[in-house]
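One structure coming up, written as structure tokens, with questions to follow.
Of the protein chains in this complex, all but one are displayed in their positions.
Coming up: chain A.
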Amino acid sequence: MTVAPGPPHRLTRRQRQRTTRIVQYGVFAAVVLLVVFTANWRDLQQGFFRPDVAASMFPGVIFPALVNTLLFTLGAFVFGLIVGTVLALMRLSSVRVYRWVATGYVELFRGLPVLVVLFAVGYGIPIAFPDRAIPGGVYGKMALGLGLTAAAYMAETIRAGIQAVPRGQLEAARTLGMSYTRAMVSIVIPQAFRIIIPPLTNEIILLTKDSSLAYVLGVTATNVEITKFASDVLNTRVNATPLVVAALAYLVITLPLSQLVRRLELRAARAR
């Protein structure tokens, strides 16, 4: 909303711009001051920012909680990336059956809630294959459960990336005598991944937060992750400070990640 005082032609264009800007800053400052001075800071601090409660969460919130969140996320991302790449190649295949299978998989797993998939992995597979255990315990189950779903999303992203690589790249590689597989691995897929770095970052950040679903698998003290750790403290201390600490712990993961990706993108841009 612009509030330009006076008749429209009394001020020059620059004066009008400056006036508008001043009014916008004024409104913003007023809102901030209103919140700052009317909020009940003492009660809010008692409920959400108690230093003693926050202090009691260390070092547990870092180790094992944050470390486990990272492990769950990384496991799911790597597994999802591999399955997603295979699915993407199947969707682009000239073999109709491969295309059908991949399309069916993507449609199914994009539609299922992650919670349901995790439940199926955690309790369905042990019943179906009683003599075999999923390697890695909770870590393996999380990688599988989250990864199966992430693969469906990533497959579409990776397929778009592969299709964005000019056809001539594959042709040039094939005329040098490379097999289709070799050309994809050495030439096309590396360039596809450079194109899809931003959406893949999104995916890994979403996975970081989905890792909080680990509680359905019945985690123990050693493999607890951030959210479960915080909600346990929340229940014992009857105070919301753990949620704030947990939120900060997630930012500790995602902010450096964004920074890292920005660097990767810059590096890729130099080669372009």
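FYI, a residue touches a chain if its C-beta (ideal position, glycine included) is under 8 Å from a C-beta of that chain, and two chains touch if they have at least 3 such contacts; residues count from 1.
Assume contacts and distances are computed from a predicted model.
For the chain that does not appear here, its UniProt entry gives the protein name "ABC-type polar-amino-acid transporter", which is one of "ABC transmembrane type-1 domain-containing protein", "Fumarate reductase flavoprotein subunit", "Acyl carrier protein" or "ABC-type polar-amino-acid transporter". Considering the full assembly, A:Ile187 is the residue among A:Val83, A:Val117, A:Ile187 or A:Leu200 that touches the omitted chain. Check A:Met178, A:Leu206, A:Ala240 or A:Val261 against the missing chain and you find that the one touching it is A:Met178. Checked against the full complex, the candidates A:Thr20, A:Ser56, A:Thr103 or A:Gln169 give a single residue touching the omitted chain, namely A:Gln169. Contact residues of chain A toward the unshown chain are 166, 168-169, 171-179, 182, 186-187, 190-191, 194, 268, 270-272.
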